[in-house]
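Data first, discussion second: the structure below is written as structure tokens.
All protein chains but one are shown at their positions in the complex.
Coming up: chain A.
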Amino acid sequence: MEAQFLTGGDESLYVKLGDEISLEVNGRVKSLMQKLEADPVDGIAEMVPTYATLMIHYRPEKILYGQLVEEVKKRLSETGGEKEEVSQIVKVLPICYDREFAWDLDECAAFENVSVEEFIRMHSSHEYYAYMLGVAPGHAYMARFEEPFHFKRRTEPRVHINGRSIVAAENQSNLIPFDQPCGWNIVAGTPCNICDYSKEEPFLVNAGDWVKYQPVSRKEYDQIRADVEKGTYKLETYVKKAVK
């Protein structure tokens, strides 16, 4: 896809490099960001990479829209070829499908026309790639490659959902670190802290990580939660078997 330049008001520019969730498109976004970090444009304040778009926040007193587009185009023509290094470490994240956390589990399973057990299998038996962080500190946007669901987000966003919820839509499943308004369906909860400012590495999952969900019972959830609060819980990891 030809790069598209879209306005986000007078202080932001969107550089759209694709239309899909894929390692390839996301890699292009990251490459452009790295290029702009290595060969910076004066006036760029901050960049936010997402699945297929790089958002550039800038200062119009330093650079105006048209000039910025030209500078980005120049750098875009100089990227490509270099392959984004994808990590092979998979983090194992315990999650619990108890209805106390999984507000929309039954509705989602019914929508997919499968049993709740089958729904849990589809949701938890594949590895997810964390494409980006956004919305809230440490909120990971993750997607799997296999067995996508058919449901999307809810039509009416909820005004409040609980932190440590696991939400899903199509092939995506995100980690919600804090209480927030949310338009996604909630299919599970995790006992782990998704963001902990007291830690040197505050975010449980970073962009570029792989994650595998590990279903746990309500009892195991409580146990893990107690360990997390004591600061003794450690995520298991393993090395990915085959390269996608």
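By our rule, a residue touches a chain if its C-beta (ideal position, glycine included) is under 8 Å from a C-beta of that chain, and two chains touch if they have at least 3 such contacts; residues count from 1.
What we mean here is this: contacts and distances are computed from a predicted model.
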| item | value |
| --- | --- |
| Name per UniProt, for the chain absent here [options: "Cell division protein FtsX", "NADH-quinone oxidoreductase subunit H", "Penicillin-binding protein activator LpoB" or "Biotin-dependent carboxyltransferase family protein"] | "Biotin-dependent carboxyltransferase family protein" |
| Candidate in contact with the missing chain, chosen from A:Asp179, A:Asp222 or A:Glu236 | A:Asp179 |
| Residue among A:Gly27, A:Gly134, A:Pro148 or A:Pro215 touching the omitted chain | A:Gly134 |
| Where the missing chain touches chain A, by residue | 6-12, 14, 16, 19-21, 45-53, 55, 57, 60-61, 64-65, 132-139, 141, 152-153, 155-157, 159, 177-181, 183, 195, 197, 203, 207 |
